[in-house]
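The structure's right below; bear with me while I get my questions together.
All protein chains but one are shown at their positions in the complex.
Chain nomenclature is as follows: A and B, assigned in order of appearance, with residue numbering initiated at 1 for each chain independently.
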Amino acid sequence: MLSARGLTKHFGGVVVADSLDIDLNPGEIVALIGPNGAGKTTLFNMLTGFVRPDAGSIVFDGQRVEKLPSHQRARLGLARTWQRPRLFESLSLVDNLMIADRDYPGERLIEMVFRPQHVLDCEEKGRERAERLLDRIGLGARAEGRSTRLSYGQQKLVGLARALMNDGRCILLDEPMAGVEGRTVETMKTVVRDEAAAGKAVCIVEHNIGFIRDICDRAIFMFNGRIVAEGSVHDLLADKRLTALYFGSHS
Amino acid sequence: MIEFLLTLAILAGINVLLACGFNLILGYGGLVSVAQPVFYAIGAYSSALLSMKLGLPVPLAMVLGALIAAIASFGLSLPSLRVSGDYLVIASMGFQLGIIHIINNVEFTGAASGLSGIVSAIESPWRSQIYAGTIIAICAVTILAIRWLVTGPYGRAITAMRNDEEVFASLGRDAVHIKVTLFAVGSGIAGLAGGLYAHYFLFLTPDQYGIFSSATLLTMVVVGGAATVRGPVLGAIFLTVLPEAIRFLNLPIAVMAPLQGVIFTGLVILFLFVKPEGLFGSKSGGGLDAWQSRAMSSSMRKGAK
Partner (left out) sequence: MDLTLDLAAQLTWTGLASSSSYCLFALAFALVLKVNRIWNFAQAGLMVVAYFAMFIAFRWLGLSPLPGAILGAITTILAAMALEYWGFRILRQRNSSVLTFFIFTIAMSQFLIYMAELIFGTDPKTLFPSIIAPVRFVGPVVVSDWDLIALSLTVTLVGALWLFLRKTREGKALIAVSDEPDLAEMYGMNKDRAYLVSMALAAILMSAGMYLIGTKAAIFPSTPLSQFMIFAVIATIIGGIGNIFAAGIAGIFLALLQSYSILVIASKWQILLLYILIFVVIILFPQGVKLKLGKRGPARKAGQLPPADDVAEKAS
């Protein structure tokens, strides 16, 4: 599905990604763990085209993508979320989601002028899909409202739903649980599990160990820009050496 | 007196078109360009020369002038926007000064002494009345078209792009494509305004399209309210009429032009600090701060407080 080899990135003299290999498979939820500064978000940014790697290749769905700009990778079906929700504050929730439709018609001015009916039909379909997704995260009733009225956790859910609107085959979640509390926790888990069950490849950067234990199949441990261990979630979490690395760097 | 008022209305209409086109670029596209007068010039000179040298009918020449201006905009937008939006402002200065310099120095355009003998659009005793009516109609259609553009699905994309360009890209949307398109549409409208000017006033000089013109258009958009539909329209009308009031003071031209410049740019600076959303913009929609600062989005700002 998504397969990267030898991704390397230097910022000046510091190596923030050192020859990283990663494979994401359909239906599998992979956790990317490690202390802050390990290079997890940089890896996400390289995969989605926001940071250009100095070396390495990325194959997505059988196609080399490391040279493509971010929006083209997204259009191939590579979706992501951000540490902060980063919703479009001037738009309603349903509009937030509609923007993320892979074949969003509103961007093509010529089509809007010459095939207005087609554009309207696409809009209609997009709106329905967006409303269904909002229902799934329990915010269907708030579809026309602005994101600023929502709790932080709810905003994160909308951010997830917006990424799902892409309906691609791979999704990267950057700390989906950070700042999420209460009922939204269960919703988040359910939605992510369902997506994997539907055959998507999911990769999660997360510090919430309970969440990882609950839903992830495999884990990759990063430290100082390197992948230092890879295996089942249970094994990695039981590894005393990794625990020391993880917590050692926090102090 | 009637003739004076009609001419004023025609000038106001042309300025409305220019300001609306510039607003698409500056307000909606978030692209700081000072080169809007150049596309006005390209439209004016193309249309005038096409009708003079090739004998094309005036309306066709005007449409072609607008198209040429739109196409010329790619020469500025593609190199600078593909790399980084930050460069557009300086590239636009070079583009403007360079094109004006060329117009000033080639015989073909009448050089510094100006282009005269332009074909009039209509010959009729009611020339000014018909022209004013036509321009008002064209303005109305343009304003409606812009409203359609910025409120529909395309407008949704523009709003999202302004809120957070990076997330916008991560969702598969191509911001550069939108910006280049807005730039071309805005420049095309300026080109049309140029043609309308040329075939009524029948005389063009390169001086009309320099930094004074840039400052005037910037004032119309910022004072009226960037990224709103009605702001630039009202701003353009207001700032076309205002200098006429100064004209009654009977100052020499060497004083008039700089004085207007001082007033216009002074207004821009004043509004940036006192009322950045413009006279006709609201705090929530439109205005320059609809563009989030790149370094920090508003949710972070809230967290910091």
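The rule we apply is simple: contacts are C-beta pairs under 8 Å (C-beta built on N, C-alpha and C of every residue); 3 or more make two chains touch, one makes a residue touch a chain.
Computed from a predicted structure; not experimentally measured.
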item	value
Omitted-chain contact residue, chosen from B:30, B:172, B:188 or B:206	B:30
Positions on chain B contacted by the hidden chain, ascending	26, 30, 32, 34, 79-80, 83-84, 86-87, 89-91, 93-95, 97-98, 101-102, 105, 166, 211, 214-215, 218, 222, 254-255, 257-259, 261-262, 265-266, 268-269, 272-273, 276, 288-289, 291-296, 301
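Simple rule for what comes next: only the chains that are shown with their structure count from here on.
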item	value
Inter-centroid spacing, chain B versus chain A (mean Cα positions, whole Å)	41
Residue ranges of chain A touching chain B (in the complex, touch as defined)	48, 50, 69-72, 74-75, 79-80, 82, 84-86, 88-91, 95-96, 98-100, 102, 104-107, 109, 112, 119, 123, 162-163, 165-166
For the chain B and chain A complex, residues of the former touching the latter	149, 152-157, 159-160, 162-164, 166-175, 177-178, 181, 185, 284-285, 290, 297-300
